[in-house]
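One protein chain omitted, others in place.
Up next is subunit A:
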Amino acid sequence: MSSSDQQEPQAVRPLEVLYCQICTFPPEYCEFGSSLTRCKEWLQGAHSQLFDKYYSDEALQSKIGTLSLEAQAKLEKDSAKKEAKAEAKADAALKKKMASQVSIKRIERNKRKHVTAIHGLEAFDIELKKAAKFLAQKFATGASVTKNAQGQDEIVVQGDVSDDVLELIEGGAGPLKGVPADNVVIIEEKKKKAVE
């Protein structure tokens, strides 16, 4: 690079980098992730030329580079192990998800006033803040994310809207997508006679 007095007033163009839709890495690094089989399937379908570039016999030969053959073999073995482990983990996570429950609880605040507490949505990857905002708009009322007595986050909506919330969750409305209807229950909580 020769230094010249000429100033370059133009902005450098950003490089467009392709990222793997499965593991989010640049495809050249998929081999180090934990989903190589699925990554390869995706790349072959979406960018077949790149697939050949990275996974043809020559590419596989040359990429070993300065690594010893034993080290490469170990790397491949590790990669397969990692993948199996990640799959088992994903299975377990899915099972746990399917076993978790969302509860919609009607809570009596005083004789006429109720609030509706919705608990457990986060297990289904729902963003509580977004969901609360959505519900507040839907019912034109107040809704917030608060901690319950057990210190867990839940959404509290002003008013008795439990049946409507159930419907929205079953219909997968807005940010409330992804909760199977079987995993939702309505609970009614009567206020205990207050000792004043």
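As a convention for this text, a contact is a pair of C-beta atoms (placed from the backbone, for glycine too) under 8 Å apart; a residue touches a chain by one contact, two chains touch by 3 or more; residues count from 1.
We take it that contacts and distances are computed from a predicted model.
Novice: Using the UniProt record as the reference, specify the protein name of the hidden chain from among "RING-type E3 ubiquitin transferase", "Translation machinery-associated protein 20", "Protein farnesyltransferase subunit beta" or "Cytoplasmic tRNA 2-thiolation protein 1".
Specialist: Matching "RING-type E3 ubiquitin transferase", "Translation machinery-associated protein 20", "Protein farnesyltransferase subunit beta" or "Cytoplasmic tRNA 2-thiolation protein 1" to the record, the invisible chain is "Translation machinery-associated protein 20".
Novice: Check each of A:63, A:109, A:130 or A:177 against the chain that is not shown and name the one that touches it.
Specialist: Here the residue in touch with the unshown chain is A:63.
Novice: Of A:33, A:120 or A:175, which sits in contact with the chain we cannot see?
Specialist: Answer from the full complex: A:33 touches the omitted chain.
Novice: For subunit A, which residues touch the unseen chain?
Specialist: Subunit A touches the chain not shown through residues 8-12, 14-17, 23-26, 28-29, 32-33, 62-67, 71, 75, 78.
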